[in-house]
Every structure is written in C-alpha cells, then in structure tokens.
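Every protein chain of the complex appears in place save one, which is left out.
The block that comes next holds chain A.
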Amino acid sequence: MAPKRKKVEVEEEEARAQVEVEEEDEEEEELAFSRNYFLAKEVGSASGKRSAARKVSEINLVDDQLLRASLSELPTKHEKEIGSLLESYKGLYSNWLFELRCGFGLLMYGFGSKKALLEDFASSTLTSYTVVVINGYLASVNLKQVMTTIAEILWEHYKCKAKTSTGKKQQTQLPNGLKSVDDIVTFIVDISDDCNCSVCLLIHNIDGPALRDPDSQQHLARVSCCSCICLVASIDHVNAPLLWDKKMVYTQFKWSWHHVPTFVPYKVEGLFNPLILFSSGHVQTTKTALVVLQSLTPNAQSVFRVLAEFQLANEKEEGMHVSELYTKCREQFLVSSQVTLNAHLTEFKDHKLVKMRRHSDGQDCLHIPLPTNALEKLLQELV
C-alpha cells in the first residue's frame, strides 16, 4: 500500500509542478542573467530544507491599517543630525549654481531623500531661473505634458522677444500644433537659442519608474543640451548610470556628480511601493475575498462554502470536479440547474475566488487559490 501512496504523491507533485511551469519559466529567465549558478545552488538547498525555512506568515503580522498608520507616524531617527547635515550642504549652493552656469548638469546621489534639499536649493539659489520640478518617483509622470509646459514657457519668451525685435519673422509654429514628444522636443531645441530666459529642470529621481525607458532619457538628454535649459537631477538607484550612453553623458547631460547623502526617509518616494509585510501575506487576499463574497447572494456564498469545505477536507486533492460540485449543491437545494451553477462560477472566476485546473485524470476541476489557514479564517468570518 505504502509504495502506491508514494507513487500517487509523486504524481501529484508532478502535476502541480506542471501548473507552476509558466510562473517558473518567467523567473528562471530573470535568474539566468546573473549569478544563476550560485543562486540555483542556494535555492536548491533552500528547497531541500523547505520545511526548515521560516515563512513570513509565522511572523505575528499586525493589521495592515495599523501598519500603515504606524508607518506614517514613524518618528525620524537623528532628526537633529540630519538637519545639521542638510544645513552643511547649504554652503555648497553657490558652487552648485556656479557649475550650472558653467554648463554642467548637477547629478545628486547618496542615500536618503533629496527632494527637500533640492527644492530648497532651487527656491533659495535659482531665483533667476524658472524652475520646473518633475517628480520622477511617480509612475504617473507624462513626459509629453512636461515637455509641453517647457515649450510653453519658452514660447512665451520667444514671442516677447520676437515682438521687440521688429524685423524678425515668426517662423516656428505654436506649441499647440505639435503632436508627438519628439516634435515638441525638436521645437524646444529649435527655439531655445533665441529665447531670452533660463529654465531649470529639477528632476527628482531621473531614474524613476516613468523616466527609466530609453526614449524618455533620450528626450531629456536632447532638452538638457539646449542653451537656455539646465538640469538638476537626483538618482537613488545604484545602477542608475546604466541609463545613459557616452554621448548622453559627455555631450548632452554633462553631469557633474555630487555625493549628498541626507538620510531623510524616502516618504514620498516610497509611498506607492507595496509594503513587504503587507502584500505578501494572505491577510490581504482573505479580506478582499470576504468583501467580494459578502456582496454576493446567500446561495452563491453557500456554493462557495461547499467548494471550500471540500477543499479543506481533501487537501491533497487537486480540486473538485464541476459535476461533483453540482451534485452536492443540488442536494442542498442551492442550485436548480447547471446554468445557475455556471452563473455563480463565472462570478467567482471573475473575482479570482476560484481557479479552473486540469485534473490529472483529464477533467476540469475547481480550486480556491488560498492557503488552508486563510480559507479556514475566511469560512469563519463568512457567517
């Protein structure tokens, strides 16, 4: 008997592995890039003693709302020292301005948020410049809008200058007529030589999610070498220099690097990053599942309960056959026909409460993608 059970278990393992193949492929591809040999070794040993490896769920996770609240109220350590560190950088402001005027772009790096520092520098020192701030840490940055704004600022000055110099014919079209980012950038480059103004582009996180792509960097590089535009930018990612080629570095951005660690917390920059002890746990999924289920009819809830109870009772099974679920539901007068059950199942599938799997015997079966303890908790709360 024992060997047979073992065989079944092995088969089950294989089937499960098949389901996960897609996810694994994606990840293997990532790993193939670097240190894959050592990583594979380590992962291999980790999976070998998987039972020994501790799980995040073993941490007594607090409620996510409390976690969010605590995070927002977290007192900053060394506030005084950070203050004096930032104060010490004030003495460098005039040198930074000097370099900007010499035609260099300022690139600030070092650990800690540099947002407040750079904006303070801009407000106190760059008074002769129109300063446009780009919050590159936000994924919602739209470079076209930014470029349009810059083009409008330059266009204002260009028009004023054209009015005063009588003989000059206005040949360039209005920014409104420009369609693509490329067109706008070309427009900016064309009129910049004739503009009697200085614009400073202050980019927090030029390595941010929305600006990381090569096209955005190319556009920024082209704009940065205009005669009336200067650039002050910050980077936080250790690999940020890989964004630029030599042409961009030496002939367009012309960076002058400045190491300015501030140790100021990345409050705004990390605002939209998922919290490690928050998204990875099952707390989130249980809660969302509960919200969805409570919005359904009592019958639909009961159908889900039947499926969940089956799954809890048969943990080793891959899932419940649809026909089996139909029989059980019909016995309990929850559904009257296959059509009604299918309606409920579609609802579950749409909300990702239930997943369809191919059983090893070839039939389709239903499965709730939640760990056992999460499912138990869900059933308790779903009264």
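The definition used in the following text is that a contact is a pair of C-beta atoms (placed from the backbone, for glycine too) under 8 Å apart; a residue touches a chain by one contact, two chains touch by 3 or more; residues count from 1.
We take it that contacts and distances are computed from a predicted model.
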| item | value |
| --- | --- |
| Omitted chain, identified by the protein name its UniProt record gives, among "DELLA protein", "ER membrane protein complex subunit 1", "Origin recognition complex subunit 3" or "Phosphatidylinositol-glycan biosynthesis class X protein" | "Origin recognition complex subunit 3" |
| Residue among A:128, A:314 or A:373 that touches the chain left out of view | A:128 |
| Interface with the unshown chain - residue positions in chain A | 20, 23-24, 27, 35, 38-39, 42-43, 46, 53-56, 58-62, 66-67, 69-71, 74-79, 81-83, 85-87, 89-90, 94-95, 98-99, 101-104, 107, 109-113, 115-117, 119-120, 122-124, 127-135, 138, 140-142, 145-146, 149, 153, 171-173, 186, 193, 196-198, 202, 210, 218, 225, 227-228, 235-241, 245-247, 250-251, 254-259, 261, 263-271, 273-278, 280 |
